[in-house]
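Only one protein chain is missing; all other protein chains are in place.
A, B and C label the chains in the order they appear, each numbered from 1.
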Amino acid sequence: MTAPRSWWKVRPGHFSAGVALLPLALIVLVAYVGTVLWTLRVSLTNARTFPSDVYVGLAQYERLFQNERWLLSLNNLALYGLLFISLSIALGLLLAVFIDQKVRGEGLLRTVFLYPYAMSFVATGLVWQWLLNPELGLQNAVQALGFAGVQFDWIVDQDKVMYTIVLATVWQASGFVMALLLAGLRSIDAQIWNAARIDGIPTWQVYVFIVLPMLGESIATVFVLLLTATVKLFDAVVSMTQGGPGNASEVPAKFIMDHLFGRANLALASAGSVVLLLTVLALVAPLLYARSRYHRRGERL
Amino acid sequence: MLKFACIAASALTFTVGSVHAAGPKAEVIHWWTSGGESAAVKTLADAYTNAGGVWVDTAIALGEQARSVAVNRILGGNPPTAAQFNTSKQFLDLVEQGMLNPIDNVAQQQGWDKLLPETVLSVVRVKGHYYAAPVNIHMPTWIWYSKAAFKQAGIGAEPKTVDELFAVLDKLRAAGLVPLAHGGQPWQDNIVFTAVLANVGGTELYLKVLRDKDRQAIEGEAFKKVLLSFKRLQSYTDKGSPGRNWNDATSMLIAGKAGVQIMGDWAKGEFAQAHQSPGKDFGCIAGFGAKSPYIIQGDVFVFPKTSDPQAIKAQQLLAGVMLAPVTQVAFSNKKGSIPVRTDVDVSSMDLCAQQGLAIMKDKSRHLGNGEIYMSPDQNGALTDILTAYWNKNQPVEKVQKDIAAALKN
Amino acid sequence: MADIKISDLRIGYANTTVIEGLDLEVMDGEFLVLLGPSGCGKSTLLHGIAGLQDVAAGTIAIGGVDMTHADPTDRNIGMVFQSYALYPTMSVERNMSFSLRVKGFSRQEIARRVERAAQMLQLTELLQRKPAQLSGGQRQRVAIGRALVRDAGVFLFDEPLSNLDAQLRTELRRELKLLHKRLGTTMVYVTHDQVEAMTLASRIVVMRAGHIEQIGTPGDVYARPNNLFVASFLGAPAMNMLGGTLVAAHDGAIALKLQGGKVGLSGYAFLDAPQAAREVVLGLRPESLHLDPAGPFEGTVVLVEPMGNHSVLSIDWAGQHLSCLLPGGEAPALESVLRFAIDTTQISLFDRYTERRL
Partner (left out) sequence: MSGRIPVARWGIYFFLLGAALFFLLPAYVMLVTSLKSMDEIRLGRIFALPGLLTAEPWISAWSGACTGLNCEGIRGGFWNSVAIAIPSTVLPILLGALNGYALSFWRPRGSQTLFAVLMAGAFIPAQVMMYPLIQILAALGIFGSLVGIVLVHTIFSMPVMTLLFRNYYVSIPTELFHAARIDGGGFYRIFFELVLPMSVPIVTVAAIMQITGVWNDYILGLVFAGREHLPMTVQLNNIINTTTGTRLYNVNMAATILTSLVPLAVYFASGRWFVRGITAGALKG
């Protein structure tokens, strides 16, 4: 019988692991936890351009939730997130799987699908605005070809403008999703394919029932990345619609940015950030928790 | 670690050591990055160089961006010598936090109190001290029209009243043209509103609503009429309007596809690019009637706090140079604006600018842009309501109520 | 070379205890097999010995040194995993020499040891290949070689053969046995395959639910299982289990009354003095049932499974089915009636309720 290991008698490897994580711990504590607390504090004050020490309780939050533009932006974000994430994953996965079929010109195709990711939305947003503009872009072009009945004017439509943001951002993101999933696909054992061929399982079933579950971690990574991109959605909206028509394509990050800089209302912007963060965490936390329970692989060293 | 320290140290010596250059060195943050604007800022820089200074240019696109960088640099302890702001309450917080150097002796020397329009002074002067050097006046609500389009629609004379304007728009529509070229972005919607408020509502209502935030006026019949006229203009825009950049709207006038655009005097630059000239290819209307107000908007430079005597010297020199008559005219000629002082030689300026300067001679016609009377926050909230109203079908009474709530102090 | 001494060991995860109060001694040079169904804690125990699993209480000593909380690498052990766990980016040679390089051996010494191990395992030709270019059997040999070069005092094997096909498994099993004979190093081997256990072990440890059910030589555990679980886990075809009652015979001796008749127990070595009327289970290895025209019992052949050098018969004996081994190629016809005898020196008797050996 020995006494349980004392806390200070850590094995050398664990000690190194702890030390290696120190920069991360520092970043998390100072840069993330610190700024969140700072933001929380500011959101309770009357800060304008600069932080202030005059506390006004929850007044900023009250104002926030009386603001139609803010409420609309949350709605838009939910709709956008759902479509953007699911479509990006679907398209990215299809591209990855198809590119994985030993096609000719793989390198070229991969670059074609990836290039939008390299383009800043400052300019591509404008191109999308043109393409989607009913007077300038696709609708006009198709009608000129003799299909007078074709209508494609979502970008000027209050109810459909968010779909155009989805379209442009899926165009930008799905190439990267493809790259990530392709890396995942190619770390899967080739023997799976031999086994499946022997068992006579049709290719699509192998993908759906065998490969897809094995891509679980990659898809989880993609999901989180797309989710953070969703929450931070800003550039595309500004360059394509400036939040319009009216406020129809307003999103929280733009609302926050407008108030942070242009409108010099640090406190309201902070309140918006806090609400946004809490909303996202409330949605994501149960998901991540369930996943971590599911994935528990016992203690590792 | 040693390396890090070295880099930090060298950065430090740079900022400290940079002062002992030839003349007083001034780092200026501004957002004049497009072609015409660049030419304009060059006149300021040249004037400063001629006065013996060294101009260090930090151009950052977009006003919000440039202003936030200036504020961040002040916070980070590395302020520029001067930073551009709009003629507005944008820098009031900086003044109140004691982060700006006043330039009182320059203002007194040049006699700003007599020289500058009261509207501009009301922003520049805080509690008796002068904190910003104004460089120009932009007038955001010019009504531009394409002579080609007017001709095609059979319109002989330019409209003289608001009713005539609507009649003109109807005629343009009948001719199969786009009557009102508009870029459906919130700030452009706001400009159209300002134009309607000034021309339909008049100076008195304008001040009651935007300056005094008078609830009765906002919920009254006169303002309702303003809002309805504003909304009526929306019906003259084309389907492609939402999201469009202002210069694309101007291009429609240039091409003769559209008749009228309500936009600031910077639109002259776009016409000039397409080799069109005022009076010949396009016309400009500042407002309707002999008493129509001239809306004042513009740019100023503020001078972040510093105790470095060299930097203070640079700030004073800069402020003096910016208001010198020659600089004012040269700058505005490139920028499309008009000088902030009226005692200058206007012969070199274009037709529209001369028209504007003539109006400016009458002090009773001076009127500030919304930002001069409202905090950035209130101005933004108003814009939100207006752009929603412009794009959606909302009862005008609701809009009145919303505006009253947004402007409540 | 080293022995292992484990006392009062407890291993658990967050809320569940996998092993509790376990004592075990592994003798120097012995080939100890941990045998049991999946989930019995045998792998956990092995990982505990290796130091890959934190120990909640108790001690583990290897070669007389307390290693309970020592780093895996300091325990003087080598380990072979089920999935081989070869380093995919390193060649065979670098896979095998990794530990030596870590420990800072001289280049000559590393080369010498790798060469020796490679020779022993017929890997010399493959030294420059990457694991992806090897067959399953080759990979496992590399994994063994990787453990070998360290000259460790103890080798640990975690189901090393279960990813291989039947033929390779048999082949590698023999190699392992030869290796042990040659090296004489202490080996602890986890498996759920009783054939591996029987063929390889100097001693078998049968485990169930975190406890040791029995420790003994293969022959011992096979012939004299401690309880019903051990009895039924070992042996193929499985041991015949027949319920019955102990009765006192006329001469005062104890006999066993079964459905099909009475069996005298004079040849059976009871652990305690038997009591009559006790309900018991008779464990009868198929080979302890002899066909004998003069035998006391009679049954009907219902199934014949020819295995080449022997056959397995299923015999219906008064409604109970018995398996029986019949050497040689000839087998009786189906439905034929046979007489047989039971070798009572080879049987096992268990209490029906405690399931323990009597």
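Everything below uses one rule, namely that a contact is a pair of C-beta atoms (placed from the backbone, for glycine too) under 8 Å apart; a residue touches a chain by one contact, two chains touch by 3 or more.
All of these numbers come straight from a predicted model, not from anything done at the bench.
Colleague: Considering the full assembly, with which of the depicted chains is the omitted chain in contact?
Modeller: Even though it is not drawn, that chain still touches A, B, C.
Colleague: In the full complex, which of C:S7, C:T73, C:Q320 or C:Q346 touches the chain missing from this view?
Modeller: C:T73
Colleague: Among the options A:L58, A:V112, A:V208 or A:A290, which residue touches the chain absent from this view?
Modeller: A:V112
Colleague: Since one chain has been left out of the picture, which residues of chain A touch it in the full complex?
Modeller: Touch set of chain A with respect to the missing chain: 12-14, 16-18, 20-21, 23-25, 27-28, 30-36, 38-39, 51, 91, 94-95, 98-101, 103, 106-107, 109-120, 122-124, 126-128, 130-131, 135-137, 141, 171, 175-176, 179-180, 182-184, 186-191, 203, 217-218, 220-221, 224-225, 227-228, 231-232, 234, 253, 256-257, 260, 266, 269-270, 273, 276-277, 280-281, 284, 288, 292, 295, 297, 299-301.
Colleague: Since one chain has been left out of the picture, which residues of chain B touch it in the full complex?
Modeller: These residues touch the chain not displayed: 4, 7-8, 11-12, 14, 27, 30-39, 41-42, 45, 55-63, 65, 68-69, 72-73, 75-78, 138, 187, 245-248, 251, 254-255, 264, 266, 269-270, 273-274.
Colleague: Spell out the interface residues on chain C facing the chain that's missing from view.
Modeller: 47, 50-52, 71-73, 77-79, 81-90, 98-99, 102-103, 130-132, 136, 143, 146, 150, 158, 163
The rule we apply is simple: only the chains that are shown with their structure count from here on.
Colleague: If I average the Cα coordinates per chain and compare with the overall Cα mean, which chain comes out closest?
Modeller: Given all protein C-alpha atoms shown, the central chain works out to be A.
Colleague: From the mean C-alpha coordinate of chain B to that of chain C, what's the distance rounded to whole Å?
Modeller: Comparing mean C-alpha positions, chain C is 89 Å from chain B.
Colleague: Report, in whole Å, the distance between the mean C-alpha point of chain A and the mean C-alpha point of chain B.
Modeller: Chain A and chain B have C-alpha centres separated by 37 Å.
Colleague: Taking the mean of the CA coordinates per chain, how far is chain A from chain C in Å?
Modeller: 53
Colleague: Going by the contact rule set out above, which residues of chain B touch chain A in the complex?
Modeller: Residue list for chain B touching chain A: 64-65, 67-68, 71, 90, 93-94, 97, 184-186, 238-245, 375-377, 379-381, 384, 387-392.
Colleague: Write out the stretch or stretches of chain A touching chain B in their complex.
Modeller: 48-50, 68-69, 126, 129, 133-136, 153, 155-156, 158, 161, 240-248, 258-265, 268
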